[in-house]
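For this view, one protein chain was removed and the others were kept in their places.
What follows is subunit A.
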Amino acid sequence: MERLNLSNILEIKNLKRSFGGVKAVDGCSFEIESGKIIAMIGPNGSGKTTVFNLISGILSVDSGKIILDGSNITDNSVEERARLGISRMYQQSRLFKNLTVKENLLLVLDQRNFNFFARSKPSTEQTEQINEILDLFELNKKINMPVKTLSFGQRRLIEIARTYLLPHKIMLLDEPVAGVTPHLRNEISKFLTKLKDEGETILIIEHDMNFVYNLVDEVVVMDAGKIIAHGNPVEIEKNQKVKEAYLGA
């Protein structure tokens, strides 16, 4: 019988997924220990987002297993995995555009989903949580604005806030700093460093090498659906296979 390493929050075992004849993910395996931040890097089309989609349940696996905190979640639905502790941020903005910033964040905190007659109003604790995170991102003044009025960078911050506020065991962040200004990138980097100090477990897809190397504990490198390297940032930087596949050297 397989022994589960219970210090691993997430274990990916030999994941495979094809689209027609294309092997988007071809035997991908790795583990994420509790409290670690891991980056997934690789050229476009290497399968990173597909792995995220398999972990979060948007896509079903062709074969392989996904173990979250000791439980096999391979056959669970998206919403079940979210309730079990997977909190995901998408590459494209997926905020509820016709709702305000406060309503977007409250939807995460308020789990009374089938309560018809309560007022959708945050409790004192929820208000504090929302204000605290908006304070951190300097977005308090936007609290009652519809998110569609926010700039791209501001929306990314709200998405990160939403991903963080959802009760979770692991956060999946898909290119959190793509397309944001250098100032916002620093803000996000500081926030993720703070989360790291708090012992959060995070898996990030990111193309910005400098951003990744200063923040993460380990790097997983993908190419053509396979993992070609896995190690700390220093090891990865020196890895010849990685240089050929990704860094172009």
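In the analysis below, contacts are C-beta pairs under 8 Å (C-beta built on N, C-alpha and C of every residue); 3 or more make two chains touch, one makes a residue touch a chain; residues count from 1.
Quick note on the criterion: contacts and distances are computed from a predicted model.
J.: Which protein name, taken from UniProt, belongs to the chain you can't see among "Putative polyphosphate/ATP-dependent NAD kinase", "Cytochrome c-type biogenesis protein", "Germination protein" or "Branched-chain amino acid ABC transporter permease"?
T.: So, among "Putative polyphosphate/ATP-dependent NAD kinase", "Cytochrome c-type biogenesis protein", "Germination protein" or "Branched-chain amino acid ABC transporter permease", the name matching the hidden chain's UniProt entry is "Branched-chain amino acid ABC transporter permease".
J.: In the full complex, which of A:31, A:62, A:110 or A:237 touches the chain missing from this view?
T.: Of the candidates A:31, A:62, A:110 or A:237, A:110 is in touch with the missing chain.
J.: For the chain left out of this view, which of A:77, A:193 or A:214 touches it?
T.: In the full complex, the listed residue that touches the missing chain is A:77.
J.: Extract the touching residues of subunit A with respect to the undisplayed chain.
T.: 56, 58, 77-79, 82-83, 87-88, 90, 94-99, 103, 106-108, 110-120, 146, 162, 166
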